[in-house]
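Of the protein chains in this complex, one is absent; all others appear in place.
The chains carry the letters A, B, C, D and E, assigned in the order they are written, with residues numbered from 1 in each.
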């Protein structure tokens, strides 16, 4: 039995609340159970220096955690003077994942920054951030379409969503919360598109190495979970 | 007429939502109109080095803004590598304001950090942070009382709340939103206690210097506003 | 009786020494008793990026303390790798205060930086810096007038000076030195113009909150003190 | 045909040169073709603060690139004042990979830091670093065994090695060099143990998402490559 | 003819003003012509970590320039977030020079920090800092002797002073000011003791390399200059 009493292939309660920011072109408060991430998509005219005059746009992401989003208060990264390795790693992952479904030429020479700020953490913040970040990005692109800056369907090629899986007491389980994550032997994050393509796979053995069969089982669960998440995204933006 | 259509002595819609964080000992999402600040109070066993073995506790505050809490996206302070002068100034003010109503000896040798993170900004973020921060602090102290660590009534001596006032087109007005703030000639922040004592006054002439009479008028308005805020705090924690 | 044996409304010995820097366009060593601040005004052709091509100039200030300007040696900010919150707060205050009496359009598209470096500290460094900074700024503008770059009387609209007041053993006293400041219940800084307008007010209750009446008394003292400082500025630049 | 003219399942020329450092307890210059990484393992008495008095040891890694290890000179991280996200990500991966085959209790309360410095880069620096880092670690542990500090066979549980695979013009290929990496649609890194267990999997679609079948093919190639690398490690330390 | 009209072996007007700081245990405002450096010596109970419980003390130095001590305003190092290479190089030199004449065992386990802050620069700031720093150090040690903490004559073994020499239009000249320094082909700094021993020599060819003969000539001039400086130190502390 999982600590969360969920079935092995059962997601936590998932919700997307759109339009939560008065200022951002697109925004979404995404909840994976007790993990709450505020995603905003901000449109800016300028692109990074190395892209200037390329005719192409850029989608990037930043990630942060509020100091008391966690069980023990963490030091504020702005006060410690730098972003930690975990933060940088996660925001690079979010950026790559979102760019995988965007046609940067069709976007034109603008930059969209998706900020993912963890209001409350209970495991799976990066997967919630990618999944909710897609919704914020969608709304930002719709905002642009309304102003005849782009054609949404040409820029956004597909859905993208992410989920974690892990081996918990030898069983493959879906969408780990903090308690499960802490005791899992293996922790993997999968980023997949709506059409089923794989964008990113990250699997780590916390203790014992894992086998190919176990990994295949995790991937199977992830596919199931992402299909569900994509349906929920579709309902959210419908 | 004010841009916000409010009477000169009229606050924005104020609300306090308590218990918004699963992890923090005390928390409050405070709204002054479209200004939304998430305040969490975190209890820690250790005090700053210079207080060790003094038998006294410490209350401190940190302040931050989400990058897209504002009309234009701001650079994330964690990524720029330091907190700006405005941030440091505001978090020092919040800390001093809360300590003004706390008996640090009665608190005992622990530290409470009140994090005030601006989710959405529309003027008056520091006054909302102080006013909501008090509620988070109250709940943290109640959490401690429940565990027989302190006697709440001995530690927390009074309410404290803050409001901004300004001269807008020559008239003294209460609780400026961003639009009013941008065009005000004078901007002042007042921190007062429930019993009416003054904790902090900060007044700045943006353009023309102001007169003693004008300043007295601002202070009168502030007193009225803080009385209202204190009543709302009382209702919120009742 | 005040620790300094002064009357409650008595300033310390005040002096301005002009032309103390061989290089700076304007300079002044200001002394408020044992508080000595070296102020230099430096003219530069370039303005901050956000002002370029606006036709307007800028006046800004920087503040620093020599490591052994204080009773115990402080860590050098250059070596600790950042300016502290107090430093940033003070230099922002000095800049705002000086800009309050300058017509930035009449100045033309140049920048004047007023550096205020505390050679020896004994309380009231920020008020000495503003008061002496005005003299350095005056001399810099006169330097420019001599070279037919501006008309001094059009650029510099008024005097500006600052003084601290506080409640010491229940009595309102003027121009606190370090010893008085350390034991004051309330500490306030006032920045006023030659014509009597208020530019900045900052009042903080160190212990007990203070009342409106007490604050009015402090303001009364400040007005008296600033009038005296302005006369001394006039004599200095005559 | 691959740009490198190699067979799809062919590694580059691999070599391990041990004992290249006069000072380090263990060291290895590893070459994967033109990718050269200098790995040193340094023994220190002290462990990180959070491990003190746990009786357990720690193995950690740091990664760096010489400024002209790459085609264009990169800015020196020491001079830019921080390690980039890629650097932090890679050194965390190396550390996790090595710890996966170490019994930290059997090691005792010491720390081993494996520094992996890229002397020349031609793709696959992180996989070379893990594979050569294992050899440096082995020699450091042997150094300790000689001094009767540990029993090597109890501390080091298995080999660990890493290899990259990718999809190049639709074909799965092993051990990508820089040129192949730049044009690959998908890039994956696999860290496996001598017994065949999976320690880490990281797969990223650079352009089009990839399929489960393609991923399985990459994993198959990686297994083949790691088996070869482990044999070479065995010969190197024999 | 030198730009300064001085004879080739002629120092600028040198003066030492002692006791210029109300707070520091020793202080000296040293002037080499228009180069003015404020030196303070601060006594602290704690020594650097690596010296603890050695029974020996430490003498160290820090160096800084006020932003407008120079012809063009320099960026404040505290604001740029780090001390430049030149600053670090100079403060290391000052520290080494002063330690060369101090018996650290006789000093006992305390630290003296000599801060050298350039109020006005006109060439030769490092030589003025060393020469005036010795006077501040002397006064600090005398302060300690008065309190029976040390025996001055046992701690301070000798005088130390420094001077620059250079090749200007082919001629060896003593004590270069800024103008001479800018056009010198070779610039050398010499640190010598009262007894004539050499503590530090730093010579740099700015343009053409120099010969052994030229260098000997510079050293001869330096010896003459330092003898004069040591006499002036003796008179200053008499």
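Definition applied: a residue touches a chain if its C-beta (ideal position, glycine included) is under 8 Å from a C-beta of that chain, and two chains touch if they have at least 3 such contacts.
Worth saying up front: this structure is predicted, and the values here are computed from it rather than measured.
Put simply, the hidden chain is in touch with D, E once you look at the whole complex. Remark: the omitted chain is touched by one listed residue; of E:106, E:198 or E:237 this is E:198.
Set against the missing chain, the residues E:88, E:152, E:179 or E:237 yield one that touches it, E:88. In the full complex, chain D touches the hidden chain at residues 21-24, 27, 34, 38, 40, 42, 44, 62, 64, 66-71, 73, 76-79, 81-83, 87, 113, 115, 117, 119-120, 122. By the touch criterion stated above, the residues of chain E touching the omitted chain are 82, 84-85, 88-89, 91-92, 96, 100, 188, 192-193, 195-205, 208-212, 215, 219.
Just so we're on the same page, only the chains that are shown with their structure count from here on.
For this pair, chain D with chain E, the centres built from the Cα atoms lie 51 Å apart. With centres taken as mean Cα positions, chain D sits 59 Å from chain C. The set of chain B residues that touch two or more partner chains comprises 81-82.
In terms of inter-chain touching, the protein chains here are arranged end to end in an open line.
Pairwise, the chains that touch each other are A-B, A-D, B-C, C-E.
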